[in-house]
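The other protein chains are all here in position, but one chain of the complex has been omitted.
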Amino acid sequence: MSISYPLILINFKSYRQSSGKKAVELAKVAEKVFKKTGIQIAVAPQLTDLALVAQSVEIPVFSQHVDDVVPGAHTGHVTLEAIKDAGAVGTLLNHSERRIRIDQIDSIVKRAKELKLITCVCANTPEVSAAVAAINPTMVAIEPPELIGTGIPVSKAKPEIITKTLELVRQVNSEVAVLCGAGISTGEDVKAAIKLGTKGVLLASGVVKAKDWYKAIMNLVEPLLK
Amino acid sequence: MSISYPLILINFKSYRQSSGKKAVELAKVAEKVFKKTGIQIAVAPQLTDLALVAQSVEIPVFSQHVDDVVPGAHTGHVTLEAIKDAGAVGTLLNHSERRIRIDQIDSIVKRAKELKLITCVCANTPEVSAAVAAINPTMVAIEPPELIGTGIPVSKAKPEIITKTLELVRQVNSEVAVLCGAGISTGEDVKAAIKLGTKGVLLASGVVKAKDWYKAIMNLVEPLLK
Amino acid sequence: MSISYPLILINFKSYRQSSGKKAVELAKVAEKVFKKTGIQIAVAPQLTDLALVAQSVEIPVFSQHVDDVVPGAHTGHVTLEAIKDAGAVGTLLNHSERRIRIDQIDSIVKRAKELKLITCVCANTPEVSAAVAAINPTMVAIEPPELIGTGIPVSKAKPEIITKTLELVRQVNSEVAVLCGAGISTGEDVKAAIKLGTKGVLLASGVVKAKDWYKAIMNLVEPLLK
Partner (left out) sequence: MSISYPLILINFKSYRQSSGKKAVELAKVAEKVFKKTGIQIAVAPQLTDLALVAQSVEIPVFSQHVDDVVPGAHTGHVTLEAIKDAGAVGTLLNHSERRIRIDQIDSIVKRAKELKLITCVCANTPEVSAAVAAINPTMVAIEPPELIGTGIPVSKAKPEIITKTLELVRQVNSEVAVLCGAGISTGEDVKAAIKLGTKGVLLASGVVKAKDWYKAIMNLVEPLLK
């Protein structure tokens, strides 16, 4: 599966607002905006909703996490094969709320490539971004943890973190797409992120907690339409 | 939600044979046996298939694992609320392949009670079984890890582990139902487990890897029919 | 090694005030109070100082933690054998700042018994205290995490947690000694804890951060002298 940029990747996290039936509803709203605007939108529902959401929409669906295990006798784990069978096109990895070890990132990214699954590896600093870029995932998402969920957009509050990340990542591996996240909630934030050189954004509460999902997502993509 | 005993609880683990569409198929076969025999059968599909399976069948669906977090900004975690929204009636906890800490078991079991969700806490020794019984879950499942997946049934190979577990658990908390697992694959194994005083069995490969799921499950419940 | 009660167990945690040479100094002050008063005092220095402290004093020295591994190819782990070779008489386990799994507690406590090492297993609630008592350690230390380091003594602020713990633990295993901790810093706090039925206290900042270690420890044991 290939993905086009710029990309708006919506992480449903463990919010109750985006759980169960509401997960399907939110994914359908995201799909509607995609169909209307052509801007690439993807969703990462909760693990328990993955198969249900993936069979309900046509936009790309990501897992929020994958464990470093192969199919077999592993209770309560998430394999790459399981997310593929569930209909996902890829997975987030190493989110600040679900860090994994570098050897596990290496192992999962290599196996994801064989399974033609997309990997978006999160990182908290420019140096960690460069480190995970050396592993050669599809994307790296830089997210300063102190801004996550604040509504203070990294693209405006700390643009130097993004530019330093882009610089370090390019030195290590110029083929990796860089996204940014943390505090993103408006189209202006997205535009600023793209201007700095990123290929898109990873966001969560800015959409999930919005009263009107359609408006919130439309607002994000509008500055990208011209 | 209440559950009746004896209980046959089928853990799909991370086997590829029981992933995605096949998870729905296997759950439907289990439902068919339940409808035909009236013996309580429950299924624990992979996390990613939970909502899809739960909306496809009417027998009780369990999660394989839950994290000790409440709904909110937790990427890649599984909350009690998420499994409830997905349609599950309860969850396995502390499986030997997914151990958690005792304070987490305490916290999850207490919250599960408020949410009216069933908890089946796994344990590897009689002493650990007694320990988790003190937390007051719905069920404790004793599974000696060295027999898991071997086809050598705990109920026949190590009956003294089951009887010691029953004895210690009763001393601590006589209201907790005791299941047993590890190596269970035939109706004879199930019968032996019930005879020893357990309320049912937890099993996985004995069903999941069987060529004919219907036959395998029917074989398990048959000795319980008279 | 046997230990006498009442017991004052001083946890050095990772405070810089009790690290390296200062660890030896603090242990010697504790030893001086023991020699003067005869009240049993024990110390739990940082892992890195364990052998050095244990060879410097004659009062009982505990490890702050032990991993569930046997001697062998395990880098960066702490074995029961290593703490014994270092001169410790036992170990804290499952402190709220270093929780481990119940199966690991079970395995470590059983092996500690064979090695004649003392185990003091921490717990955060009465139910978890009862659970770990079922494992049969030497002691259980109940510490409500919300009071740790506050200076608000559990023995005065939440006596009902201690009495409920004592009640549940006795039902499960009457041979386990119960200590309490969290917020303990004065002799009055210790006296209140003993009066409720505990065999002693586990404390840290109340001593480690005191300006005058000798005075602080003397103050703790004085009400126990008559």
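Going by the order they are written in, the chains are A, B and C; count residues from 1 in each one.
Here is the rule we use: a contact is a pair of C-beta atoms (placed from the backbone, for glycine too) under 8 Å apart; a residue touches a chain by one contact, two chains touch by 3 or more.
Nothing here was measured: the structure is a model prediction, and the numbers come from that model.
> Going by the touch rule at the top, give the shown chains the omitted chain contacts.
Touched by the chain not displayed, across the whole complex: A, C.
> Who touches the missing chain here, C:46, C:136 or C:155?
C:46
> Pick from C:148, C:162, C:184 or C:221: which residue touches the chain that isn't shown?
Within the whole complex, the residue contacting the unshown chain is C:148.
> For the chain that's not shown, point to the residue among A:130, A:147, A:177 or A:217 touching it.
Of the listed residues, the one touching the omitted chain is A:130.
> Determine which one of C:43, C:59, C:82 or C:207 touches the chain that has been left out.
C:82
> Can you tell me which of A:118, A:168 or A:207 touches the chain that was removed from the display?
In the full complex, the listed residue that touches the missing chain is A:168.
> Determine and list the chain A residues touching the chain excluded from the picture.
94, 96, 99-106, 123-125, 127-128, 130-136, 168, 171-172
> May I ask you to list the residues on chain C that touch the chain which is not drawn?
Spelled out for chain C, the touching residues are 11, 13-16, 19-23, 44, 46-52, 55, 63-65, 69, 71-79, 81-88, 92, 95-98, 148-149, 204-205.
The criterion applied here is as follows: only the chains that are shown with their structure count from here on.
> Which chain lies at the heart of the structure, taking centres as C-alpha averages?
Closest to the centre of all protein C-alpha atoms: chain B.
> Centre to centre, using CA atoms, which chain is the farthest one from chain C?
Centroid comparison gives A as the farthest chain from chain C.
> Cα centroid separation between chain A and chain B, in whole Å?
Comparing mean C-alpha positions, chain B is 33 Å from chain A.
> How many angstrom lie between the centres of chain A and chain C, each centre taken as the mean Cα position?
Inter-chain centre distance comes to 45 Å.
> Give me the residue numbers in chain A that touch at least two other chains, ranges are fine.
Not one residue in chain A touches at least two other chains.
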